[in-house]
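A single protein chain has been omitted from the complex, and every remaining protein chain is retained in its original position.
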Amino acid sequence: MTLPNQTPRSTCTLGYYPGCALHGTSKEYDISVRAVAAELGQELREIEDWNCCGASAGHSTNRKLAACLSLRNLALARQQNLKTVLTPCPLCSKQLLSAAAEVAANPQVRSEAEQTIEMSFGGGVRAINYIQYCTDSLDAISSRIGEGLRGLKAACYYGCLLTRPPKVVQFDDAEHPTSMENVVRALKGEPVEFSCKTDCCGGGFTQSHPEAVLRLSRKILENAKAAGAEVIAVACPMCQVNLDMRQAAIEKRYGISLGLPIVYLSQLAGLALGIDRKKLGLGLHFVSMPERGA
Amino acid sequence: MAEFEPKIAAFVCTWCTYAGADLAGTSRLQYASNVRVIKLPCTGRIDFHFIIKAFERGADAVLVSGCHPGDCHYTAGNYHARRRWTVFRKLLEFAGIEPDRVTFAWVSAAEGAKWASLVNEVTEKARKLGPFTRYQRLNEIAEGEAER
Amino acid sequence: MSRIGVFICHCGENIAATVDCPRVAREAASMPGVVHSVDYEYLCSDPGQSLIKDAIREHRLSGVVVASCSPRMHETTFRRAAAEAGLNPFRCEMANIREQCSWVHADREQATRKAVDLIRMMVHKVARNESLCPIKVPVNKTALVVGGGIAGIQAALDIANAGHRVILVEREPSIGGHMAQLSETFPTLDCSQCILTPRMVEAASHPNITLHVYSEIESLTGFIGNFEVKIRNKAKSVDLGLCTGCGACTLACPLAGRIGNEFDRGLGKRGAVYIPFPQAVPHKPVIDRAKCLRFQAAQKKGIPVQDCSVCGKCADACPIAPRKAIDFSQEDVIITEKVGAVVIATGYELYTGGRPRPGDRYAGCGEYGYDDYPDVINGMQFERLASASGPTQGRILRPSDGLEPQTVVFVKCVGSRDNAKGFTYCSKVCCMYTAKHAMLYRHKVHAGRAIVFYMDVRSPGKGFDEFVRRAIEDDDACYIRGRVSKITREGGKLLVQGADTLSGEQVEVMADMVVLATAMTARHDADELARKFRAAYDKDCWLTEAHPKLRPVESATAGVFLAGACQGPKDIPDSVAQASAAAGKVLVLFSSDELQREPLVARVNRTAPPQYSTCTGCFACKAACPAGAIEVEDITDKAGNTVKSVARVNEGVCQGCGTCVAACRSGSIELCGFTDEQVFAQIDAL
Partner (left out) sequence: MLTLHDTTAAEFRAAVEASLGQKAALCYQCGKCTAGCPMAWDMDLSPNQVVHAVQLGMREKALRCKSIWVCASCETCSTRCPKDFDLARTMDVLRQMSLEAKMACPEAHDIIDFHRSFLNSIRRHGRTHEPEFIAEYKLRSLHFFQDAWNAVWMALRGKINPLPRSISGKAAIRRIFDRCRER
């Protein structure tokens, strides 16, 4: 079918696709991302009427559905003339990227998908994750930073989907990424080297297979703790929930004490920029991050 | 007193047994250190005075080894050796040497393991037979004469 | 009084770890005649060698004992060093305290004591060593190449192209060997015969190459540079001089198309008089006397075949006149040639895949049903099926009913790596040719299913692994990791019972045809052949090289070289490479007119008149000498009348085994380097 092609409004504002998690259980991620953007004078425009990407449930049980759901978001972004879309949730952004890649690679898949979503998609929409966002605005951030994080020891945890699958996300090194560390350094924090950077935390199994989450997240938490981390910096709502919400259970199950705050990179950026803790939703974690006196 | 450590003189040919013994070495096969190898081009070279002499000079057992029949580097040397051995064997007892003190065997260049076990066997045999002293007397006499 | 220097090598830790080298050096210093004794890290190193040279000059040494590795390793090294320092090389001896001491004894005390003993024995010997100078012998610059397969052809061509005469001997009626039977070759899939036949023709027509087909080696005598070979030209019953190869006789033979053709592995048929294959070189027939009606009849009647009246259709059909090219009266001819070097390229035999035949060195396999089911064939038979010049013109048709098989099972490691069957080794080429077979089959039968049972896929070599992956990924060969247990017949099909070790499940396949990748084996008469050439062979009867790494194409006998699969399983490129390497070695030998031999030869003593020699002229030595080096010398007085006849050793011929010495009743023969005096001295020092 043919669709009315709206005349795109020219604007330099950044598209924003929060995804379901950031509107719900991970709203502090959303809050902090917006707060930091505001501080940097960066306007985020949320894709109007965006839908859920289907998450693991989508691609696990119906790849076509998964592709179409993401394609709709891309098409919307395109219509709303959002060329670059900040997508803080790595799963969402991976879904956007792979959907874009799939239709780009195969015109037949594309026309089918367009039929299905009742929209046309010309391509030309780029999804970026939050680390990329920080990296791009590093100058702006550094210029605004005083004492910053004052050497806060942070273990940068990427999890699976920020760097995998590399062919799709095309971000940093799949086995040994360093971009989050660079950002933390710019925030005057002190990244600690730890070996579980890209291990899996149990991802979508938070509810459906808690056993797996306990087992996998434990390794990550212990490893970070051993590396001398005060906090674990994350950029993925699933990782945050697993490591934070399940931490108590892990301590109980394995008789260990961790007490590791799991904070979003956006929250650290906010702190470094001197934004008030409340505005960063730092109170919304199970393991809350203590105030650091000078 | 410590266990009797026999001394074994081994007359071997260059091409098969000596090479076999080398192979035992390169394969790091451990065996009794009692053996003293005397390398000859071929078992055909072995004059049986060598064996008598060895006993006279304090060997408790003698090992003669060369290529398998048919494999002689010189085509027939080992056959001559074998023929002579069959004759000599009967002389041994006459010469006051238990035939068991002399062992005749074939060890090819590829039989490092066989060499190792052979040396061990011969050493054990010699241990059981005890030291060979009959000829020591002869030596003493010889040395006595030398002094005079 | 001799001045002996003793040098003890640590060989890094190899010796020093178990032998107390400094202590050995101290003890050696006090041995009779020893004026200098040191130990050193690596004597074979440059500084190590100069250490020895300097000592020889400084202490005016008359003898040197190097206690280190086996003389088989470094004797030449140290003797050369001695010579460079002006000491006669044969005054340098080695005591083997590594291979035969430090490496085989763990106890430090015992090993050290043994090392001392071994050195003492050598010191005593060296004290009695005399200066010897090498013997020069002429080199006959003609090469004998045994075997007319690709390796033999390659070696012959290389030597001939360098301008030397080559005698090429092939036991079959045509040269070409196994390669001529192959269809296409991995990993390039180029046609085997297309690349081979030009070489065959070149070899046969080369001015420097004398070709003897249908011939075998009777005996080889002599030594490097001066061998004498006897070759049996088996009676072909065809006068190759007259025969034009028209083939009229082969058509006329009443048995034509009734005898299994060896070249097609029984899948094709021939007559009693036959040309083995269309591209045969020479393209001339031979009569198979075991099958020919006339010869059989004559044998039964016990009359000479030319008087026999049976058949003779081949002779009638022969268009040559007046004398027919068919010559029933022909007999084996033994010819003698003198050659300076020999290249053995006798190749391999392929295990059929069936039960053992009489005289096999291994137990065969009954479980694959090779002898029982016509549709179970071996790799070479598949080659013939796939070959454009084969019995099916290259179409894959199963032997039983000539139908196109829809499911073909390929079984790897049939025989190979099957210790219970008597093969411990890997045949090296099967992985590759099985991948090729699966590929060829899929190319020729598009709907067909190729299933390969394997234990490993061994594909080292340029483009080899890529080739195997192509068979699996592009041509859909289904590889199952596991052996086949048994093959039985179910209706018109073959039931293959195998295993898939990756899933741990039993596997069953209903196959139309089964191809067994059977082991390469040494020729059934390889040991006999090896003896003829005085070459060593291993437990599987593969001929052994002089050194597994550093002398891969030399046999244990100087002047006899190895090429191709007679030395172990090999593919074509490896065989050709080794053949050229062997040819290179021959050319090095031929590059000088005479070569030096170690003077470790026998010598009959000479004394002053009236005795002249203690030799009594009994010539027991002559009977004992395996090399035929003992000659009779008449000693004459001034007047020229013979005083006595004594033995003399032709040192050009003597191989230095010393058998004569032990045989001599009067003790008149000595073996240089191993004189009674030297050996007794060693024994004395026990």
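Structural remarks
Per-chain residue numbering starts at 1, and chain names A, B and C are given in the order in which the chains are listed.
Following the convention adopted for this analysis, contacts are C-beta pairs under 8 Å (C-beta built on N, C-alpha and C of every residue); 3 or more make two chains touch, one makes a residue touch a chain.
Remember, it's a predicted structure, so these values are computed and weren't measured experimentally.
Considering the intact complex, the chain excluded from display touches A, C. Contact with the undisplayed chain is limited, among A:61, A:111, A:170 or A:195, to A:61. Only one of C:188, C:503 or C:611 touches the absent chain when the whole complex is considered: C:503. The omitted chain makes contact with just one of the residues A:69, A:141, A:234 or A:287: A:69.
One chain of the complex is left out; on chain A, the residues touching it are 20, 23-27, 49-52, 54-65, 68-69, 72, 115-118, 160-161, 164-166, 174-175, 199-200, 202-205, 207-212, 215-216, 245, 283-284, 286. Contacts to the hidden chain, counted on chain C, fall at residues 407, 449, 451, 469, 472-473, 476, 478, 480-481, 500, 502-503, 505-511.
Keep in mind that, in the parts below, only the chains that are shown with their structure count from here on.
Centre-to-centre spacing of chain A and chain B amounts to 83 Å, using the average Cα coordinate of each chain. Interface of chain C with chain B (complex): residues 70-72, 96, 98-101, 103-107, 110-111, 113-114, 117-118, 121, 531, 534, 536, 538-539, 544, 556-557, 600, 624, 626-627, 655-659, 661-663, 671, 674, 676, 679-680, 682-684, 686. Residue ranges on chain B touching chain C, taken from their complex, read 7, 9, 14-15, 18-19, 21-22, 24-26, 28-31, 33, 36-42, 44-47, 49-50, 53-54, 57-59, 70-77, 80-81, 84, 108-110, 116.
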